[in-house]
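Remarks on the structure that follows.
Only one protein chain is missing from this complex, and each of the others stays in its spot.
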């Protein structure tokens, strides 16, 4: 029965509802090690980023995909990896993920990722775009003044909408979730725009971290009616994690509720139980544990299990949050399948769930919830 | 051994130390779905509340109690349920819970629950009453003035005491746990009472959410010496969950300590580990994971395990927190027995605990701790 379950869950064609593009060119080893951690700092002397859950999972699961023995060392993995051009790795790893639709956050590539049109040519599945609100504002800022910034942003957002399936906010990184919940007034926005444009003009590239402007972005995003993804929980050292607990969004979530716009809480670790409560309490709140699954590797089944405690099954989605090395696009799917299979098989074995229900719920999380939320089935 | 353990734990006659009454009349299906979630919002279009841990657990465990196959669908469950009068469902479900003493919070019935005297006639076990402080204040408010409210409340509380075994506060819902720990002064209370009565007279029914009055209720409750239950952790969308972490009560817990009054932290999820620390640190603090067990269903064993980490075994109690559908009164007991059996059997199998100790601890949690705390064995 567990074998049947594993086979059935392996066969689900996933929708990866939050992911980034892949590397345009091959990294060197030091570079690769920095791409398999959320830290932007080097590992301490005498240590390697391979000695982590994600590192072990890459050796084991990605190694197998490259024809290596399961006990391959990091060095062996690296040697083998370097024998392939990056495009071939993309083909093998993304092709092996069992994902037929990628919703790609195009808002940050660090100058290193394949543009979306090239990605579309390299993968067999469909590619949809998620638009990052902060990036769009930073793009229009160059030509804006304090009094035009808001209007220019709304115009750009309106123009961009037909081409995107959802929006994303990284207010967690840029400020935290402890912001005022209401929409700022025009005059507040104008003043904030003035301060920000003046500072940015003096100090260099536009990087929005003003809480008034960030709130304006959120509310304009909400107004579109598109599903709005929010980075929540852990990420790189930029953020102050205790200020990224999605519970801090409670008042804003209530303020958004009448609009009907769906809020997609991404990653959420270690606050995924808190996110599960929000998804339980509020019809318009959804969650995933993407990113977390890759970085907790062999330990990810426990996180997946916790994400299935309080959240209704119609409110949970699959994502990898992979960025850069195509290993991560593959590994997210692979570990999620292994983790959810382990969890559901345990409940089936204990006589708590039927195999039929287990397959149905895994399919909801892996695919059909995303189809419903983003309207993906309609536009084929 | 595991079988012996399961049989012995199944045989424990439980005390459900925090529960509500049952529905007076049968719900329709939409209504029933709203009664098996803590949310007061409808599920998103195209989804059902049955697709949740509690929904699955109802189909499996309550279905079996109604003679259904374990793989029965939600529709089949519903059809079968509607073939019974509600009183028969109450008889089957409460009768099958293995509970011989129900401590019933009588403070909120939404106009839908059986009054306690009728509940007493329908169940075989004993029924004790837990008095909700906020409800009592709202009851006396109609005839009170700013200067009499406090005194009127104390009089009503004194009169009510002989009939109740414990008190309950829902300050978590009405304000949060981040209140000033000390008892408010008479003049503070009088001013707050004046404001509140004036507002309530203008706006409709009395609903106390003034932090001064809520603190007065807590301190008057403490003065009675009766065990004082506090809703903690998650509940319906009214509350702001991050303000319901019982750790926020630390200073108030210390202020209460000299009185010797026992504080019963209810539910606690996802802060049950925090509650376990408080029960470890302070002799007068107790906890349960009621409500949580029902709503986490097949995943509840992990929550039960976490509640057994730091809390001394004499400080943990069983409750269902069931409200309304009699399924929940049954399911709380059923899932708790399955969960604690799974956890303790694992420790016995690992050679960490003896079967004798496992049975003794389960009996403490399921029954004898409640007998000791509420003095229930004395008054037979």
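The first chain written gets the first letter, and so on, giving A and B; residue counts start at 1 in each chain.
As a convention for this text, contacts are C-beta pairs under 8 Å (C-beta built on N, C-alpha and C of every residue); 3 or more make two chains touch, one makes a residue touch a chain.
None of these values were measured; they are calculated from a predicted model.
Asks: For a quick check of understanding: of A:21, A:296, A:320 or A:354, which residue touches the chain that isn't displayed?
Replies: Considering all chains, including the one not shown, the answer is A:296.
Asks: Thinking of the whole complex, not just what is shown, which of B:308, B:322 or B:362 touches the missing chain?
Replies: Spelled out, the listed residue whose C-beta touches the missing chain is B:308.
Asks: Given the contact definition stated above, which residue among B:8, B:80 or B:372 touches the chain not shown here?
Replies: Checking the options B:8, B:80 or B:372, the one contacting the hidden chain is B:372.
Asks: Using the document's contact rule, name the residues of chain B that touch the chain not shown here.
Replies: 245, 247-248, 250-251, 254, 273-274, 277, 280-284, 302, 305-306, 308-310, 312-315, 347, 350-354, 356-357, 361, 364, 372
Asks: Identify the residues of chain A touching the omitted chain, counting contacts across the whole complex.
Replies: 37-39, 41-44, 46-49, 51-53, 56-57, 60, 70-71, 234, 236-237, 240-242, 269-270, 295-299, 302-303, 338, 342
Operating definition for what follows: only the chains that are shown with their structure count from here on.
Asks: How many angstrom lie between the centres of chain A and chain B, each centre taken as the mean Cα position?
Replies: It comes to 37 Å between the two C-alpha centres.
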